[in-house]
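Take this structure, written in structure tokens, and hold onto it; I'll ask about it next.
Just one protein chain is left out here, and the rest sit where they should.
Now for chain A:
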Amino acid sequence: MAELNLVEAINRALDWEMAHDPSVVVLGEDVGVNGGVFRATVGLQERFGPERVLDTPLAETAIVGTAIGMAAQGLKPVAEIQFSGFIYPAMDHIWNHAGRLRNRTRGRLSCPLVVRSPCGAGIHAPEHHSESPEALFAHLPGVRVVIPSSPSRAYGLLLAAIRDPDPVIFLEPTRLYRLFKQEVADDGEALPLDVCFTLRAGTDVTLVSWGAMLNETQAAAEALAQEGVMAEVIDVATLKPLDMTTILESVARTGRCVIVHEATRTGGFGAEIAANLAEHGLYSLLAPVQRVTAWDVVVPLSRLEHQYMPSVERIVAAVRKTLEGA
């Protein structure tokens, strides 16, 4: 079993699936000879050739738009948008076409497409390279939205995304690309989509997060454990469709919930989870649900980005608030 970081796990998953399914093609800017600006696609063009690993012209709209045409023809395109801050020109195609093609043809045509894109702040990147747009995609009917939080889940979830018969937006936290390594089997085993993963069992509070923020969330759980507060940590992993069953079942036991995300607060995906808790779990709550999110501001440049992103301290403070009067 190999020790892989997250970007290597992505690379292994792409390599596995391209080797086992000739309909898989990879396309995007710099994904071929250069192997992607983060090296997620390194070696793929050498192994599978320039017809299956395409260095496209520099145009996000057409990267996703042409991928939709390929998908409708039964290919399984994995399109890379170099940074999620540049995904907006492709929004028209994701919203108006990828998520609708199956429905509007009553199943005659479909769109087995994956759009991969790095997301998130914390790597001192230039302007527009630190975005967290997941809530925009989670609002769309007909698509899935997946964000891995570790190398092993990145591997298994990406395989599942490519094998899924419908479009999947697969957001990869850049901060996790090389943050840590993990044993990954590289055995072609996919993880289930549409389910949350419980990373840590606890009895006092449920911490719900996804992507890179699970780093801070797990650190907060560890710090709280030192004080005798046992936090359960849930990795949402697939935001759309959302597995509320796992979250509700946890909150039914703990009575408290703190939702942590790196995206801005208003209309963020935490609001969806909080609303679901209000609709379906209100009577098991012992305290108001708390959200720990980025402030509702434009992602700052690198000198302030760590004050923008939720910190361990902010998560711990939110948990303490739910414990007030307990």
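To be clear about the criterion, a contact is a pair of C-beta atoms (placed from the backbone, for glycine too) under 8 Å apart; a residue touches a chain by one contact, two chains touch by 3 or more; residues count from 1.
We take it that contacts and distances are computed from a predicted model.
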| item | value |
| --- | --- |
| Hidden chain of the complex, named as in its UniProt record, picked from "Pyruvate dehydrogenase E1 component subunit alpha", "ABC transporter ATP-binding protein", "NADH-quinone oxidoreductase subunit M" or "Peptide/nickel transport system permease protein" | "Pyruvate dehydrogenase E1 component subunit alpha" |
| Options A:242, A:257, A:274 or A:309, residue touching the unrepresented chain | A:242 |
| Contact residue for the chain not shown (choose from A:68, A:81 or A:221) | A:68 |
| Identified contact with the non-displayed chain, of A:110, A:284 or A:302 | A:110 |
| Chain not shown, touching residues in chain A | 25, 51-52, 54, 56-57, 59, 61-62, 64-75, 77, 89, 92-93, 96-97, 102-110, 141-142, 164-166, 194, 241-245 |
